[in-house]
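Excluded from the complex is one protein chain; the other protein chains are retained at their positions.
Showing chain A:
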Amino acid sequence: MSAETTQSARPKPKGILKQLSAPPTTKQPASPPPRASSSTSLTRAELLAQQEAAARLRLLEKLRQTELKPPIPLETFELLSQLPRAPCPPHDASNPSPADASLVLTSLRDFQPSEYLDLIEERNCLGKCGYALCPRPRRTHEGGFKISTRSGNIARTTDLNKWCSDACALRALYLKVQLDNPTYERISSGGSGAPGGRLVVKLELREEKGDGSRKSRTSAVAAAVPRGSQEDRDQLAQAMAKLEIDKHTQARKDASALAGERGDPGGSVAGLSRVDVTIKESAVDGPVEPPSNLAKGAEYMVEGYRPKANKARGGKQPEEGAESDGEDDEFFTVRL
């Protein structure tokens, strides 16, 4: 495939079949050996081949991105909307049973972000909290909006009613972020750990604050994510934190740009000296007089300025002039 395209890129237009029968790139630079430019033609051929390979890689990458995954079967939705199966007293959203956690993580790997939203919707239809590992019912606030008394934020009740609590919203959205910005890992299909495994989205549950049962949960994560090392997890956490930091950086940048505009020290143009401005008052030596109205044509003036366009047309009133036909001719009009 690549040989064919490199051939066609060359200026020699020959039959494709003939070209293919000859060994391609190796022979051609060798055929004119005495010329000094042979090395440059070789590099050009190599360059072409390189570009070719890069283009092919890009194409493959694009194909993988645009490749449509098969839709998630309904049974998976039904199963996940029934979760959790583990009894509530020992397990809850912050401490899910390992079996449920690994089931959720392995099933969600194939989900598109939109399908994950469908799952939340499906759970809400059943009156459950949108987070797949939460046994509690969702909130049922009335009305359109709700004001948080703690932070003073306003939220849509349709958003709030998806979850049983803010903690569950965080847990569920933590998974959504990972689906939106997927990191891929290779899993061994046969359990042999061979590199020929399937590429899947790496997923993990949100770390719980101050939990004593941490070991049980991380083991569940490890079961579902065999290659998820602590380092990778830290990277993800950093990426998540960066989303927040980016907001601050942007705010700082904006502030410094504004400061620069004002010329405050600390702005981007802080080092530059300002233009010196000295204010000189002109001496007043006579009584103040209003501007004379007696000047000829003063009635045509607009705030002390006499429009010139109208003067040429015989001193029309400015308002009339604006409506005159001549002015319309500046615009392109179609007349039938």
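The criterion applied here is as follows: contacts are C-beta pairs under 8 Å (C-beta built on N, C-alpha and C of every residue); 3 or more make two chains touch, one makes a residue touch a chain; residues count from 1.
The rule is simple: contacts and distances are computed from a predicted model.
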Complex member absent from the view - protein name from UniProt, among "DNA-directed RNA polymerases I, II, and III subunit RPABC1", "SUMO-activating enzyme subunit", "DnaJ domain-containing protein" or "Multifunctional methyltransferase subunit TRM112-like protein": "DNA-directed RNA polymerases I, II, and III subunit RPABC1"
Identified contact with the non-displayed chain, of A:Leu63, A:Cys125, A:Ile154 or A:Val275: A:Cys125
Contacting the left-out chain in the complete assembly, out of A:Phe77, A:Phe111, A:Tyr131 or A:Trp163: A:Phe77
Hidden partner interface residues of chain A, rising order: 71, 74, 77-78, 81, 118, 121-122, 124-127
